[in-house]
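Omission of a single protein chain aside, the complex is shown with its protein chains in their original locations.
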Amino acid sequence: MEKIGIVSYGANIPRFRITAEEIAKVWGKDGSTISRGLGINEKSVPSIDQDTATISVEAARAALKRCNINPQDIGAVYIGSESHPYAVKPTGTIVGEAIGATPDLMVADYEFACKAGTAAIQTCTAMVKSDIIKYGLAIGADTSQAAPGDALEYSASAGGAAFIIGKENVIANINHTLSFTTDTPDFWRRAERKYPAHGGRFTGGPAYFKHVSSCAQNLMQKAGTKPEDYTFAVFHQPNGKFPVTVAKKLGFSSEQIKQGLIVPFIGNTYSGASLVGLASVLDVAKPGDRVFLTSYGSGAGSDGFDLTITDNIQNLHRGNAPTVAQMVEDKEYINYGTYAKYTDLLYWE
Amino acid sequence: MRDVAVIGVGMTKFGELWDQSFRHLIAEAGSKAILDAGIEGKDIDAMYVGSMSSGRFVGQEHVGALVADASGFSHTNIPATRVEGACASGGIAVRQGYFSVASGINDVVVVGGIEKMNDVSGAAATETLATAADQEWEAFFGATFPSIYAMMATRHMHEYGTTKKQLAQVAVKNHANGAKNPNAQFRREIPLEAVMNATMVAYPLGLLDCSPVSDGAASIILCAADKAKQYSDNIIQIIGSGQASDTLSLHGRDDICTMQSTVHASQMAYKQAQLTPKDIHVAEVHDCFTIAEIVAVEDLGFVKKGEGGKAIENKITTLDGEIPVNTSGGLKAKGHPVGATGVAQIVEIVEQLRGKADKRQVQDARIGLAHNIGGSGATCTTHILEAK
Partner (left out) sequence: MRGSVARFWREIPQRYNIMGNKCGCCERVYFPPREACPYCRRKSYGKMNTLQLSGKGEIFSYTIIHVGSEPFANQVPYAVAIIKLDEGPKVTAQIVDCNINDIKIGMKVESTFRRIQDDGYTGAIYYGYKFKPHK
């Protein structure tokens, strides 16, 4: 059967980190209790000169460095984010220019909370499968913001990953993909507002867990698989607890989710979250490994993917760009004041 | 080509002059020069004005006409031309005025330089000064004007071992000279430690390595030398004039520690005057930053390349040194109203050559040099004058 799937991948995680403890100090809370409760020790912070566009460009360039694709053969670029630099003017065109894929290119920006990037992968897959394009570039990236003092302040972070989808030299075949979607207002940000709002505990059961579980179960039913068939499982990771809980409920082991669970070290990169987890898996995956991915985006929906790693992964020059582990370790700590400056908490005109 | 003399000079005080407008400043400088020359308004054939950025500082362009008008010459309808070459605007105005007399087209010409920098905020003034640099390839990426000279300094320190202390010694010398200049913006000596420990602006340059933001105007009257005797016994002649350009950006040059514009402009002037650097008795050089004076004394040929730091350390360029540099206090202590500087340098040299520099007088100064730079060295004018 014709292979369609990931041909190359890349990720980008900003270097600055702020610990949960540092944030908690400011609000008079106990950092270690919060860390334990959320399963997040520290989160990535974008520098003042980094945003979703720069993260997307670096991730896309990393993907191109690993393979031999001519960027002019990329026929579409879709970027999913909650923090596109402009509300109107696409991030996709900035990336398209920066990788040399313009002007014969289809572009649009996506939004679906944290699952906009996986939606982009689904679109590229369909366009490649129908031979509308030779290669598609799907990116999920964010420099997510949280209101000062809000619980989300400990997790909302910055990062992203890029995936080139095609039919030639596929390294991870997309065997199946499906979604589970309802209109569930668990977490949202109104237009023109700076920070999101959410339904508190409502974001758990009826939102994250319902959609991730349903999607995962439907996917395994379609694929005719069981959890033990998979080498790796990656779930959307808004904190360090939800993905562990849902994995267990579905029957996946902690060993299976370990490689793709990055949130304790860099926080929730929103549209980048499950995709950076997937990039982490691809950094170490071997031919024959089977990968299960279920993303989640508030509002709400989950995209599921069943992937098999091919022999071609051995020909991918994975060493030409930093691995997720390397980027997680390449860090510099900052204090809350610097964090406030970088994330524009302090307005100035 | 006939010889050209300077028959009159005048300048305002330089400084933060809140009471004085752009128009007032240039009228004051012009009147002083005209009175000093002993000429009458009807004798003046043309006017040349150097102003870097009147548009951004006081919202006014078309200042050639404005200066003629403000000086009371619009009813004589004289030709008035504004020239611009960033901080070399004054020097270029001098040279254009000089051409117009040397060529025989004009007999008596007023050359003025003016800048009124304090009517805008400090930040706006700084941003305007930065337009002397490459907007697309230096300023756009975050370089400030001091940072460009700072990178020159870092490289000069790397290649020649120049030290921060030597840079500071330039400021100390120029403030010591400025203290003797009634028109200077800063008239206090400053200790070396103050310069070394001043707030950092762009490493290695601190606040006291940088010339200030200033208001001021200066003016000179040029006259054909054979007619100058009608007006003055003391003929100070322009015996050499040179101008040259170089890349706009500092990074465009192979050697960022040498200003080829200075090398070429000064060689042009020396050749015309049939002199060598050793013949110069006193010099006003463009010390917009301390490193600029160090590089200038090398490129003007006073010392070998790389020895500028040692020159200041060994007191070669002090008031009583081998080659006194910036007896006026330089841009550092006298002030740097950008467009006025090139003309004010001529004013100081003329005063020196007339023996009228009072407490700043260099003994037996008969040949002087004025060196004016635009941007980080993209433009240079050099003039050599002699007391005949």
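Residue numbering begins at 1 within each chain, and the chains themselves are lettered A and B in the order written.
Everything below uses one rule, namely that a residue touches a chain if its C-beta (ideal position, glycine included) is under 8 Å from a C-beta of that chain, and two chains touch if they have at least 3 such contacts.
What you see is a predicted model, and the numbers here were worked out from it, not measured in a lab.
*Asks:* Of B:Asn118, B:Asn177, B:Ser232 or B:Ser249, which sits in contact with the chain we cannot see?
*Replies:* B:Ser249
*Asks:* Using the document's definition of touch, tell me which of A:Glu22, A:Glu58, A:Asp109 or A:Asp186 contacts the absent chain.
*Replies:* Looking across A:Glu22, A:Glu58, A:Asp109 or A:Asp186, the contact with the absent chain belongs to A:Glu58.
*Asks:* Based on the whole complex, identify which of B:Met151, B:Leu222 or B:Ala273 touches the chain you can't see.
*Replies:* Within the whole complex, the residue contacting the unshown chain is B:Met151.
*Asks:* Determine which one of B:Ala80, B:Met117, B:Ala202 or B:Ile384 touches the chain that has been left out.
*Replies:* Going through B:Ala80, B:Met117, B:Ala202 or B:Ile384 one by one, B:Ala202 is the residue touching the chain not shown.
*Asks:* What residues on subunit B make contact with the chain left out of this view?
*Replies:* Answer for subunit B: residues 123, 126-127, 130, 134-144, 146-148, 150-155, 158, 199-205, 249-252, 256 touch the chain left out.
*Asks:* In the whole complex, what residues of subunit A lie against the chain that is missing from view?
*Replies:* 15, 47-51, 53-54, 57-58, 61, 85-86, 94, 97-98, 100, 341, 348-349
Convention: only the chains that are shown with their structure count from here on.
*Asks:* List the centre-to-centre spacing of subunit A and subunit B in whole Å, with centres computed as mean CA coordinates.
*Replies:* 59
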